[in-house]
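For reference, the structure is listed below as structure tokens.
Yeah, one chain of the complex is gone here, protein chain that is, but the others are all in their spots.
The block that comes next holds chain A.
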Amino acid sequence: MQVPAPFEYERATSVDQAIGLLERLGGSARLVAGGHSLLPMMKLRLANFEYLIDINDLHTELGYIRLSDDEVRIGAMTRHRELLESDVLADVFPIFADAEKVIADPVVRNRGTLGGSLCQADPSEDLSAVCTTLDASCVIRGPGGSERLVTMEQFYVGPYETAVADNEILTEIRIPRKNLPVGSAYAKVERRAGDWAVVSAGAAVWLDGGRIRDARVGLAAVGPNTTGLPEISAALRGHEPDESLYELAGAIAARSCDPVTDSRGSAGYKRHLADELTRRTLRKAVERARS
């Protein structure tokens, strides 16, 4: 049995009370949501914190999926399983269900949260790639009820590093609907079910008539953070979707990413996958946008 170093533990009763605790305890404290990223690191003693503030009781406050005409809002404590099983979400953004089907296993999905996934900022994290693909922005709350809104690009500062300060909490994700027919899809290559991605890709396409009004591709496991590819968006906008366009997008993805060779695969292979999966997800996203 792997055991963490000693720590103190407290259950938060509200978002603002949790922020109060963070404010008081500073960098020696950490929030624990699902715990599926934090606790393994603590058990391996790769991370040691003096205080854990458990925010699972905030699920009532921060666990939700809300649709309005112009955006989707998802609370940070929404669990993987809730994202996987939400019909309303699958209706607008099936990319979530695609991704959730290949994230970890049911045990992890029952506990792990959207907020924890994003704040972990693991370069291979799937939901970060999904949020990047969907052009989401993040609501970050700090002391005194202050709130700020940041884009995914601003949210990620580096591997395992985000814009959330020691005394702040990520409370919500907002995804614009852009008032257009939209299709989205996610694909992942893994060595085994439940493994982290060798490479994964998400794509979202907004159609206007027969043409692409906007398109976005997000990749995981091929750079320091999950990566959005504006060059692909630029290349696709205004065109009628077809195979040659997907090919072009794939080629951009392969050349724009920055993978490293590791036990999951060689850099060359990962670059190839960036291409292959970009094409596959774009194709699927367009198919879905049309239907």
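In this section, a contact is a pair of C-beta atoms (placed from the backbone, for glycine too) under 8 Å apart; a residue touches a chain by one contact, two chains touch by 3 or more; residues count from 1.
Everything below uses one rule, namely that contacts and distances are computed from a predicted model.
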- request: Select, from "Aerobic carbon-monoxide dehydrogenase large subunit", "NADH-quinone oxidoreductase subunit I", "Light-independent protochlorophyllide reductase subunit N" or "ABC transporter ATP-binding protein", the UniProt-recorded name of the complex's unshown chain.
  value: "Aerobic carbon-monoxide dehydrogenase large subunit"
Statement: The one residue from A:Pro6, A:Gly145 or A:Gly209 touching the chain left out of view is A:Pro6
- line: Cross-chain touch to the chain not pictured, restricted to A:Arg191, A:Arg211 or A:Arg255, is A:Arg191
Task: Check the options A:Ser14, A:Ser28, A:Ser146 or A:Ser266 and report the residue that touches the missing chain.
output: A:Ser266
- prompt: So which bits of chain A touch the chain we can't see?
  reply: 1-3, 5-6, 40, 44-45, 189, 191-196, 198, 263-266, 269-270, 272-273, 276-277, 280
